[in-house]
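One structure is given here, and the rest of the page talks about it.
Shown here is a partial selection of chains from the complex, left in place.
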Amino acid sequence: MKLILAIIRPEKLDDVKRALEDAGIYPMTVVDVRGRGEQKGITIMYRGRPITIDLIPKVELQIVVKDDDVDKVIKIITENARTGKPGDGRIFVLPIERSVRVRTGEVET
Amino acid sequence: MTAPTLSPGDTAWLLTASTLVMLMTVPGLAFFYAGLVRRKNVISTMMYSFLAYAIVSIIWILYAFSLAFSPYGPLHVFIGDLKFAAISPFVGVKPSTLWIGTTVPAFIYCGFQLTFAAITVAIISSAIVERTKLSAWVLFCILWLTFVYCPVAHWLWSDGWPVSVLPKIGLRPALDFAGGMVVHMSSGFSALVLAYVIGRRLGYGREPMPPHNITYVLLGMALLWFGWFGFNAGSAVAANGLAASAWLVTNTATAAAAITWCLLSWIKEGKASSLAFASGAVAGLVAITPASGFVDPLSAIVIGVVASIISYHMVEFRIKRGLDESLDAWAVHGMSGFWGSIATGLFANPKINPGNVGLIYGLIYGKPLIGALQLASQIVTSLAVLGYVVCVTFIIAKIIDKVVGWRVPAEMEYVGLDMSVHGEEGYIMR
């Protein structure tokens, strides 16, 4: 199993969620975060001065899936969270050693 | 003519009423609107209202009060002159027969009217939130107050044609007790025009834009309702039976409208939305405004119920048309203001305000003609206000678009105006 950490634009959450549902991927955990990428945030010219807003609100999805589903999930997220402009986000894949269901105590792998 | 005598009781009420109406804008409207936008624009949205209030406060003193309320001047059927500009020549500590409030000091009559002008301008900001330059808004406040509000207020509340010319051509003087046309139609239709000129927010229709703080919307609604007692009952410009009547019908229509819109949302959407309740309350307050000095409590219920039904469907219509008139000032203020102005010509009851009869009580009391003429005056004047407001606002909006431009750059809009324009973050809850 893998933990997929996907940091995306908040306004794309609904689209991504819906697309994942359509693919049969329901479970997820969502965290409200702030972030910046390589652009060092957004720089705006205002009244002739540059202003940098460096931590922009983002949403982090944490999705644990079977190894086989990783590619599918990544594909869905990239396609649905994309605007083509800087700030679209990043997806990271982490290894999971064990997964336990609290309700039953059962261990999944 | 003998100088009018100051009544401490009437003055006490006008001082209070003016204070209440001030609260409607600062912070009533500011919170109502700020709760409806996204978190990243909460400060910006409030600042539109606060700046409108502050700018109008200064201009009102300098020349706008005179333009609106001076009965003199060559164009006095259309607008006043500058006789009372800077209000220095006229010392306002005494009452004056020039204005309706002959038992209160002129200063507070001026102040009371100031609060009306301010909220009217502030209402329009609901159409421009989340995407507009501050400089454009500041400019708009000044121009719109001068070229739209002052004439329209003069028409209905000073010596304008709807009260001075219409009777001469056989109609009745148009009635607008507390501003159905002057305040609500004018701001509501102007909001529509601005929304059209400025265009939609980025992502509108594609991304969810839920209100970020409904508790602020409800706080704003409550403060509006609270302050509106000053607005309507204050418009009697005396602490008398008419003020009492206006108080009661205001509350009645508002309650009826709030329940109605809430029920509509319950039945049609399956949820008794609190925003529905709030929208209904405002629609009811708006609709009863022009009628509040003329109708009885039972009519107020009808006026409130119908107001919500109309405005509810206008919101739906607006959304279907894909127009980003962001916070629905047109549907709620514009259309319920329209309805209330017409309703005044239907429900005016001479037992409440002697001599003023709407069509329905005209039929009941055997004066159908007077009632019909009143209704006609209401319709004619409403349509004239509508037409004038739409045209002049359109011109102002286009000029501003050319001169300074309405929209902020896309990145600023994306980041939010709080950070990019004001350099501030509304809440730091971490």
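Letters are used for the chains, namely A and B, taken in the order the chains are written, and counting of residues starts over at 1 for each.
In the analysis below, a residue touches a chain if its C-beta (ideal position, glycine included) is under 8 Å from a C-beta of that chain, and two chains touch if they have at least 3 such contacts.
This structure is a prediction, so every number in the text was calculated from the model and none was measured.
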Whole-complex copy numbers (one chain of each kind is displayed here): A x3, B x3
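Convention: only the chains that are shown with their structure count from here on.
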Between subunit B and subunit A, distance of the C-alpha-averaged centres to the nearest whole Å: 45
Complex interface listing, subunit B residues touching subunit A: 40, 203, 207-208, 409, 411-412, 414-415, 419-421, 423
Contacting residues of subunit A [partner subunit B, same complex]: 11-12, 14, 42-46, 51, 53, 56-57
